[in-house]
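Partial complex: the chains shown occupy the same locations as in the complete assembly.
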Amino acid sequence: MPTIVVEVMPKPEVLDPQGKAIDARLPELGFREFSAVRQGKRFELTVEGEVTDDVLDRARTLAAELFANPSTEYIANVEVAK
Amino acid sequence: MSEPNIGVVMFDAATDAASVIRAVELAGGTPVTLHPKTTVAPDLADLSVVILPGGFSYGDYLRAGALAATQPIMRVLAEAVEAEEITVIGLGNGFQVLTEAGLLPGAFVANATPRYHHTEVDFIIANNSSAMTNAYELGQQVRLVQKGAYAQYTATAQELEALEERGNVLIRAKDSATGSDIAGISSADGLVLGLMASPEYAIEEGFGTDHPDGPGMGVDGQGLFVSVVRAAGAINGEGVVGE
Amino acid sequence: MSKEQLDTVAHADQTPEAEQSWAALGLNAEEYQRIRDILGRRPTEAELAMYSSMWSEHTSYKSSKVHLRQFGEKTTDEMQRNMLVGLGENAGVVDLGDGWAVTFKVESHNSPSFLEPFQGAATGIGGVVRDIISMGARPVAVLDSLRVGHEDHEDTARIVKGAVAGVGHYGNILGVPNIAGEISFDSVFQGNPLVNAGAVGVLRHEDLRLAQASGTGNRIVLFGARTGGDGIGGAAMSSAAFDDEGAANTPVVQAGDPLQENVIIEATLELFAKSLVEGIQDLGAAGIACATSELAAGGDGGMHIELTHVLLRDEGLTAGDILMSESQERMMAVVTPDNAAAFEEIMAKYGVEYSWLGEVNDSGRLTIDWNGERIVDVDPTTVADGGPVYDRPYARPDWQDTVQADTFRASTAAADLPQTGEDLKAAVIELMSSANMADRSWITSQTDTSVGGNTRQAAPNDAGVVRVDEETGMGFGLAIDCNSRYVYLDPYQGSQLAVAESYRNVATSGATPMGISDGLNFGSPEDPGVMWQFAESTRGIADACMELGVPVTGGNVSLYNQTVDTPIHPTPMIVTLGRYDDVATAVPSWLHPAFDGSAIYLLGE
């Protein structure tokens, strides 16, 4: 069955204590290639049947209404999984 | 004066609900439990104050308070607030539900040290003319339990400015593990209030917070429930925001 | 055994010579033969799965039973007088007076916690809480005891942070306060940490429920979470030592869903309050296999189950998988036909899924069908109680003398004893900042100690204290303790010391000790040296209890805790529970500023 992927990230201007905590550990673990980490969420929606434009739109609505808190997060991506 | 009815919404896994109910009773109110699937306003007919208790509504899955915010009762409450018929108070997780439902500005993010913390915190009453602070002195220091993993309040610069300007920051934390000193706020009209703390665990001597008189002797949370009952009964009309 | 070819009872009858993977399921040749003798034919794959998990060390106590008997034998009538339910049930039940009773228990979750510390510890709390609910009690407190590797080892943080967070996560969402626990660091636990979780429940005498399926015609229902592929073979795995690679075979990690359990607790307590269930059993190790055989064996002895009625999370599971699955947050109940509708109403009210699986009968057999074909036909008592019992050889190991000879005085350390005040101060600071003595608040702040509103004392006190009766203030105090090194040095005396420490922590907090529960964590019973530790330790516990006049009300045994052939230090964790007429009389174990000016006395020699 097809899957729609919805991705949500903390807004750049909002504190991301989880990303920051990971950030702080990177040099200690020897990862100096990356200067910052941010942590968000990825949702996979299983679709019964075909993914029409309508269904994709519904996924966008769901993302906006439920998956992202608009005051701290934005929707980074909504797409049909490859 | 009959004991005023206070609504308490029973979200799944609202683990503090039982203690909130007890606290309301001890403060002289009559708790009335409300089912989150309630869609009918008449259930609220004889209620002037509803409390969203804390805990872990719906496991705090997705985001703290997010799934509770989608429950049917939240729409009913939003409409009643809109009609200026009701005061809604969120304690702990209940505060998170209110921001998720868009009834209060701002949002909650992970604590500065991102993990669950259960600690006792000293708070300062910054405004004592609200439905949850009217029984306290201005500037009074109160010690309450504060808990949660996503308990750090955050809002945009404009929102913060507005809160401060209007005196809607009601309670401040002196030294909170969350990373934010804003603990209690209200909406501009004073009808929606949130507190990131659990006053229901400081209402009974011996089962409260730490106190100079001995371990567990702190009962500073009583004032909050007395304030709520007063607001509900409008015993103390003057100074209660939203009257 | 291919998935297409269902191994039915009829098929098993016709194919006596079929190869069966009994060894991979943790059975030995004699045990397999014993199953064949009991059945008079070879077992079906499903039956084999059932017997193997029910006869595993973890579930059957086959190596420990002979030693555990003395807990009953060394208990006098006088010691028993407050026991409402004794050894052998899910958990012991102690009378608190005024119609109140309390039940408490610790369970090990060691091997799942090594694989995945967060989920392992979380589901440890979830599992022991379901044990408590299935006695008819409301869970009012949880506790945990942890043994992890050396603080400087690179893997220790993973284990300790994961386990602490997992204990907190599950208990916090359940809304049950965490009131006691302990942790220690030692490299002997590096590859085999110990995560034991405990729970306490209170109930009114009339609400007591036991795991029994009686009453022909009564219906069997499974409710709670759906069944998935979680932890299949977990019971057999907890009875196998880890090899160098970690786990021998890695089952699907059981993930806990405390939200689901929170709802189940409320729904189950309402079932009890309305007297809608005749018998109930939580699903833990060996899942449906365990629950059906124990319920049937505890009752009139007959039960029929339609396995196809089980609600699944994963449609690809085989019948054997479904029988063995250790999916969390499930309960099985026996309901009279008259109460079925009322039962369904409560499930609907709480939004809990359920399915009717079958019914109690008087056949004396447990029969299980899958798509209309019989895959299990056994005498349930042979599964639940008919496993082998081993009186394993034991002997004091040679190295015990060496270990005991290595005393502090005999070592060169004596020469380095601090001489000056400065030295002493430095020594005290070093001691207090060592991993095993340092402040525990980074752990205890991750659990909710106050939820429920009845916590009189939690960390940093020696005993956690909870009020049971709001009117009178009556309540209980409890502590969990064990110094694994003492038990290693001398299992008999070390275990007595563990009982004494736990008892003391409760008694000095002002409670009257009423009973103890033990969590016995040891290495492989096939090692005579370990078996000697076990024999000595249980003897020590039983003797100490007799001396102190408190009964052992229940416990848990976890064996095979070792990496290759290095066993852990023997660790009998002892929980003592005591009663207060009024918890207001509880004595804290720290110097609160309010006590300034009080005199300090040292009691004892």
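Residue numbering begins at 1 within each chain, and the chains themselves are lettered A, B and C in the order written.
Operating definition for what follows: a residue touches a chain if its C-beta (ideal position, glycine included) is under 8 Å from a C-beta of that chain, and two chains touch if they have at least 3 such contacts.
All values reported here derive from a predicted model rather than from experimental measurement.
When all copies in the structure file are counted, the labelled protein chains give the formula A x2, B x1, C x1.
Definition applied: only the chains that are shown with their structure count from here on.
C-beta contact counts were set side by side for A-B and B-C; B-C has more. Mean C-alpha position of chain A lies 30 Å from that of chain B. Listed for chain B are no residues, as none touches two or more other chains.
Those residues of chain B that touch chain A in the shared complex are 62-63, 66, 70, 99-100, 105-107, 109-114, 152, 154-156, 179. Contacts from chain C toward chain B in the complex involve residues 165, 168-169, 172-175, 257-259, 262-263, 351, 445-457, 467, 583-584, 588, 590, 592-595. Across the complex, chain B is touched by residues 10, 14-18, 21, 66-67, 69, 71-72 of chain A.
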